[in-house]
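Here the complex is missing one protein chain, while the rest keep their positions.
A and B label the chains in the order they appear, each numbered from 1.
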Amino acid sequence: MAMIRLERRADPSNFWRYGAPLVAVLATIIAGGIMFALLGKNPVEAIRTIFWTPFTGRNAAYYLSQLPIKAAPLVLIATGLALGFRAGIWNIGAEGQYVIGALSGAAVALALYPMEGRWLFIICIAASLAGGMLWAMIPAVLKVRLGVSEILVSLMLVYVAENILASLAVGAMKNPEGYGFPGSRNLSQYPAVANLDIWSGTGIHWGVIAALLSVLAGQILLSRHILGFQIQVAGLAPRAARFAGVAPGRLVMVCMAASGALAGAAGWFELAGPSGIVSVDFNVGYGFTAIIVAFLGRLHPVGILLAGVLLAVTYVGGDVARSSLGLPAGSIQSFQGMLLFFLLALDVLTAYRIRIGRKARA
Amino acid sequence: MGGIDPILLLASLMVASTPILLAALGELVVERAGVLNLGVEGMMITGAVCGFAATVLTGSPWLGFVAAALAGGVMALIFGVLTQYLLSNQVATGLALTLFGLGLSALIGQSYAGITIDRPPSLNLPLLRDIPWLGPIVFRHDVILYLSLAMVVAIWWFLTRSRGGLILRAVGENHDAAHALGYPVIAIRMAAITFGGAMAGTGGAYISIMRLRQWTEGMTSGAGWIALAIVVFASWRSGRVLLGAYLFGGVTVLQLNLQGAGFRIPAVLLSASPYLITIIVLVLMSLSRNARNATPGNLGATFHASN
Partner (left out) sequence: MSDTLLSLRGLTKVYPAVIANSDISFDIGAGEIHALLGENGAGKSTLVKTIYGLHRPDAGTMTLNGQPYAPSEPRAARAAGVAMVFQHFSLFDALDVAENIALGMENPPPMRQLAQRIRDVSNAYGLPLDPARILGDLSAGERQRVEIIRCLLQDPRLLIMDEPTSVLTPQEVEILFQTLRKLRDEGTSILYISHKLEEIRALCERATILRLGKVVGACDPREASARELAELMVGTALKPPTRAAGAGAAQGEVALEIRNLSAASPRAFGTALSEVNLVLHKGEVLGIGGVAGNGQDELLLALSGEMRTAPGSVLLAGEDVAQLPPNERRARGLLAAPEERLGHAAVPDMTLIENAFLTGAVREGLERHGFVDWRRTRGFAEKVIATFDVRTPGPDRIARSLSGGNLQKFVIGREILQDPVVLVVNQPTWGVDAAAAAAIRQALLDLAAKGAAVIVVSQDLDELMEIADRFAALNAGRLSGSVPVEGLTIGRIGLMLGGAHDMEVARAEAG
């Protein structure tokens, strides 16, 4: 009788640790092609439209500039989330922290409008960091003090944040000169706080710089700093962490605060630049996609950078495919979900090897 | 009268609670088997769209519910294969299931947006329906709603009175011991996961087929997550799942009515109230020691029979 068994490797496989994401991407492209075929689209055409055409065709320069714009929030949020995920702390409400961060920045900006001075931009960034962090501290404190699941609380707070956004967009933050249309003033047209391209037309705004800095800081933290060591121990063996003197509650607070703050800043950079306006549909799910980015990047800052760029490609390509092939918007999201499935499925090969057939004699 | 009819309110409370009740009952069985499937939202929304599509295509809402249960079950099977056979992290896989489900449903539902279906017939139980007060509240609903109430009893009986339920609880409590006694841990968990998916799918379809009778993207709006919270609230007991689901259904219906009636409570507080109350309830539950001890021992742990 043929059988398939998993057998734990003595040491984790380095080949699969780095190879699994690549194989997962390939498998997703194939499965995605099948999905498109089922939808009655030409799979080769669809895949090419997503991954190739935007960056080689006539409008390549424009689409290339979209990559850093889409990748920056993903990388910024995912780097923060990865710290918590490594420690076994599941902040899945980054979307809410992103919204609250953006609103905090906007509150400061709109309150001070039309004051001049570039220092306002710094103040707004600080406000967004604080806003995202405080929003994340709600699940963190409940987790530490009362043992309430941070998963459920952080997620519930996404819906609360969205409700706040919706009410502010048509209420307190509505543009007084907007002729009754919902939505705030366009902050990207308010020079003191606007987050514009540093080099015009490249898509590289201050959020991109922040994302790169966060990758660098995350990398140093995890590989050299004692906090990074503690985070990893806590995730791999909680009892050993306590034995080594890690205070689990403090770690929850630190990880939640860091991920909340980064998500909040990502929200502000998006609002003050690419988006511009506080509106009901301001948030587009970066906080959730960042979870995929974090896992695809192996919870590793440099990996997250690469994964963020890849997912940015699917966003940009997806937009193109939507307009030129009529692919539905949901297809990109299911594409991304599938990517995470394949990655999780292949992950097993890092720690285990697959044995097929009857056991060989040693 | 602020425009709120208490009889209608209570009747619609039962309808509003049913999707969450179905999904939470399914998740209850899954968690009792020691598996944490955070993909309830994804399975519900997939059930919602598949059920709606099947209803439109076949003209039969009942076939729609069958399709929804199947769709939820298949989604759950993906989760099951990944977590039980490929030993992936349950939290991450559940999240992936939700993200995938939201995307897939948008994809499938694209061609069904804007269609409205007729309300499937209610049972209108003879005689009982005419009881004053009670009749309109309790006895004029559809068969799925009664099925959900029957499931409360059936799952209570299964978990506490049957041998199968005892084995399921044993697997959730300590999978190594259950394995040592020769129980097929993975097969039992796969069965529980699939059942949970079917229940979530049915719950999702109740929203699209019964409550709103149309498809809109993201229409479950967090019901799956609230179902997860209700299982915690219920300390993993089926009777209290009913209580929890009806409580949340009540909050939802009440806040909609209050908004409609133009009460002077900020709209943002009202529409966020189901989520805020979920958090408050989770906090209150954490203060009770009993609830913490009721958590299945191996909830969320990966099982791999070495040797």
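For the reader, a short list of remarks on this structure follows.
In the analysis below, contacts are C-beta pairs under 8 Å (C-beta built on N, C-alpha and C of every residue); 3 or more make two chains touch, one makes a residue touch a chain.
Note that the coordinates shown come from a computational prediction; the quantities given were computed from them, not determined experimentally.
Contact with the undisplayed chain is limited, among A:Leu22, A:Ala60, A:Leu213 or A:Ala237, to A:Ala237.
From the set B:Ala154, B:Ala177, B:Leu256 or B:Leu269, the residue in touch with the chain omitted from the display is B:Ala177, counting the whole complex.
Of the residues in chain A, those that touch the hidden partner chain are 7, 10-12, 224-227, 229, 232-233, 236-237, 239-240, 242-245, 247, 359, 361-362. Mapped onto chain B, the footprint of the missing chain covers residues 163, 166-167, 169-170, 173-174, 176-178, 180-183, 293, 296-297, 307.
Following the convention adopted for this analysis, only the chains that are shown with their structure count from here on.
Looking at the complex, you find that chain A touches chain B at residues 6, 8, 35, 39, 85, 90, 92, 142, 146-149, 151-153, 155-157, 159-160, 163-164, 166-167, 288-289, 291-292, 295, 328-338, 340-341, 344-345, 347-348, 351-352.
Chain B meets chain A in the complex at residues 38, 78, 81-82, 86-89, 91-93, 95-97, 99-110, 217, 221-222, 225-226, 228-229, 232, 266-268, 271-272, 275-276, 278-279, 282-283, 286-287, 292, 304, 306.
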